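Only one protein chain is missing; all other protein chains are in place.
Going by the order they are written in, the chains are A and B; count residues from 1 in each one.
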Amino acid sequence: MKSTTGRFSFFAVTSVLGLILGTSLGWASAITPYEFNDPANEARFQALSRELRCTVCQNQSLADSDAPLAQDLRRELYEMIQDGRADMEIRQFMVDRYGEFVLYRPPIASHTLLLWAGPFIMLLIGIAIGLITIKRRRKAL
Amino acid sequence: MIPELGQISLILALILATLLATIPMYGAWKNDTRLMALAPSLVIGHFVFALLAYLVLTVAFINHDFTVTYVAMNSNLLLPFAYRLSAVWGGHEGSLLLWILMLAGWMLAVLMFSRALPTVYRTRVLAVMGIVSIGFLLFTLLTSNPFERILPGPPDGQDMNPLLQDPGMIFHPPLLYMGYVGFAVAFGFAIAGLLGGKVERDWVRWSRPWTLIAWAFLTAGITLGSWWAYYELGWGGWWFWDPVENASFIPWLIGTALIHSQAVTEKRGAFPAWTVLLAIAAFSMSLLGTFLVRSGVLTSVHAFANDPERGLFILGFMTVITGGALLLYALRAPRIMAGEGFDFVSRETALMLNNMFFAVSAGMVLLGTLYPLVSDFMGWAQVSVGPPYFSAMFILLMTPVVMLIPFGPMSRWKKDEITRIAKPLAISAAVAIVLGFSIAAYLGAWSARAITGWIGGLWLIFGTFSYLRTALRGRRRGLPRHQIGMIMAHAGIGVFVIGVAMVSSSTVQRDVRVEPGQTVELEGYRFELTEVVPVKGSNWIADEARFRVFRGDRELFDMNPQKRRYHRGGQIMTQVALRPGITRDLYIAMGERLDDNDAWSIRIHIKPFVRWIWGGALLLALGGLVSASDRRYWRESRTQAQKPARADQSGRTNAAGDEVPA
Partner (left out) sequence: MIKMLVPFGIFVALVIMLIAGLDTAEERQLVASPLIDKPVPTFELPGLYEPNVQRSNADFVGQPWILNVWGSWCWACRVEHPFVERLGREAGVPLVGFNWKDEREDALEWIDRYGDAWTTHVVDFEGRSAIDLGVYGAPETFLIDHQGIIRHKHIGPIDQTIFNDLMRRIMELRSEAESA
């Protein structure tokens, strides 16, 4: 198949591939049998591992990824929970190292205001248009 | 059949599409019957060549013609026959050929079944669809030619991705494409209407079954994709809000708003501009989805191909089609008819609210999907938007809809009173609440989500049946199909809601280490691992874990998950062991061998009511098809002179609030 990508993109693609290939050669599994003393902690572990993104995967959470790095991060997650650290702390730990990219639930901050408020703004506009429309159509009755 | 024949066919199809988009369109403008009369033969010819090209590629796969690059990349000598057929659409280039074929097919269908439409209008519809076809044919011929050759051909091809070697994956793309392409019909109707300067109710009535069929297929395609991901991908999820999934969901949401808007415009003439706009949006979102999946602009597990150059082409094409359509809309929309009036409490209002929520939901999913792009564009931090955002927002936006749905069919057109509707529904609501609590209690599912899910779902089911009772009252014969379809669909949503609520609130999952001889206990089930043995398949080798499943003392059945290794590519795939049931699925996936004693890490899920998710969605799709088959959409329209002027405008309604023809 003829490649239509340019030279720069070739390197970008191969480097990304290299990263992925490189790390996936040591194949692991998303299924990690950790023991928890407290069922609440197990629930926290499952919830957090679904909320945290696997940085080396295309688009998977830590819970679903087979990548070795994901396994390492799940181990960190487990140890932090056993250590008694709070959810917020654990998220901050990840963000400090990998950036906000690693959170599937984007934080509510000035740069995500549009994201979180957007749907409600759309809703308000929709309701406004609806009310105007009804008013007009009532006149035509 | 030599592959070059396929390429020539595509070029011929392109020529015919170009002729179709220009000459008859000009004829329609000038009201020149002779020029317009060219359209039918052009449509037929276009279809013939599209079909020919598709068949040439199919034959190349059947005959293992590895001199065709696309065949060599997506098939090999070991690939079973059925998968060779489906491999035609398994890759980027071939899937475009499927798009083109389906578009040509829909155009032919519109031609064959639309004799009742005025020639000028019908010609414009076909010409507009021809323009769309030009875009796809150019895209294929210029950037994604499936007929490219490698000479000399390799002795064997690469393998088809094992993930795709599955019956679920065979049907998923064709069903989806039927939906996307079908929206092009509604788009064609809308543009033809704008070009002509009016949108006749007859035409909207005429486009409804096509839109319903397209929507139903899209529903089925998305459902199939979800079900497939569940049993094939090994993590027990059924929806991940991945960009590619969202790319199919956004047109679906708009499509849902569209079919309801069409109902209002057809029945009462109201919202013609909204119907047109939604038709443009639905198809545009289909195009956008195509763009997202193939351009590499978003990171996704599922993405077809990551080629920004191709992405630019699709974007250009979309700009022309959608941009042109929206400009036309800006120019012409004020002119199309205004329609009847209606009051605060009326079916029109209910449907308008419904459409508003669906449109906003579509906007929300689009916003979330594109937000990483926005954030980067604005120079803000690199963010990810995933299930926590989408789920939360979607539930928020859809809850009012769920509450609203039973009110829609029960309300009269034009003007109604809340008390009249509320009485029969109040009983449904009460029953739903009581029964919902009781069932949740019986199941031990005490979470807020489970309880509200049961109440909401039962409310939908009982509320819809309340309508059924009302509608049947005083009717000698059965209900018309479009009402049956609606009842099926709305009840289906109820079933769906229950499934989602139970799975998301009450799934039990454990990751454990198991050795042969050990037993895992979960929710009253006992899973005993007897042994782990090697197993061979046609093109793979696997470790199979043999589980015996008990409930209490009774032995129920065996479950045997596998960890497969495919010979060709060396890929490792998890073959999940699934025991489906109406009230719960049992699910076992193997992790990896843990160093000692043949021990493996195993994931066991008990997923309550998960089948209701797809059952409800299938009901939804079937409801759409049943509705579309209603004869009232397919009968020839009476001419303007014959139609009694007041038939659709009188307040004559039966108990159910439907029009009674004069």
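In this text, contacts are C-beta pairs under 8 Å (C-beta built on N, C-alpha and C of every residue); 3 or more make two chains touch, one makes a residue touch a chain.
It should be emphasised that the depicted structure is a prediction, and the values quoted were computed from it without experimental measurement.
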{"item": "Given B:153, B:168, B:308 or B:388, the one touching the chain that is not displayed", "value": "B:308"}
{"item": "Hidden partner chain, touching residue among B:12, B:131, B:258 or B:370", "value": "B:370"}
{"item": "Per the touch definition above, residue among B:152, B:334 or B:444 touching the missing chain", "value": "B:334"}
{"item": "Hidden partner chain, residues of chain B it touches", "value": "277, 280-281, 284, 291, 295-299, 306, 308, 311-312, 315, 318-319, 322-323, 326-327, 329-331, 333-334, 370, 372-374, 376-377, 382"}
{"item": "Absent chain, residues of chain A that touch it", "value": "8-9, 11-23, 25-26, 55-56, 68-69, 72-73, 76, 95-99, 101-102"}
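The criterion applied here is as follows: only the chains that are shown with their structure count from here on.
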{"item": "Centroid distance [mean C-alpha coordinates] between chain B and chain A, Å", "value": "25"}
{"item": "Sites on chain B touched by chain A in the complex", "value": "69-70, 73, 143, 148, 234-235, 237, 240, 242-243, 270, 299-301, 303, 306-310, 338, 340-344, 348-349, 352-353, 356-357, 359-360, 363-364, 367-368, 371, 374-375, 378, 380-389, 393, 396-397, 414-415, 509, 511-513, 572, 589-592, 601-603"}
{"item": "Contact set on chain A toward chain B in their complex", "value": "1-2, 4-5, 9, 13, 27-34, 46, 50-51, 53, 57-61, 63-64, 99-106, 111-112, 114-115, 118-119, 122-123, 126-127, 129-130, 133-134, 137-141"}
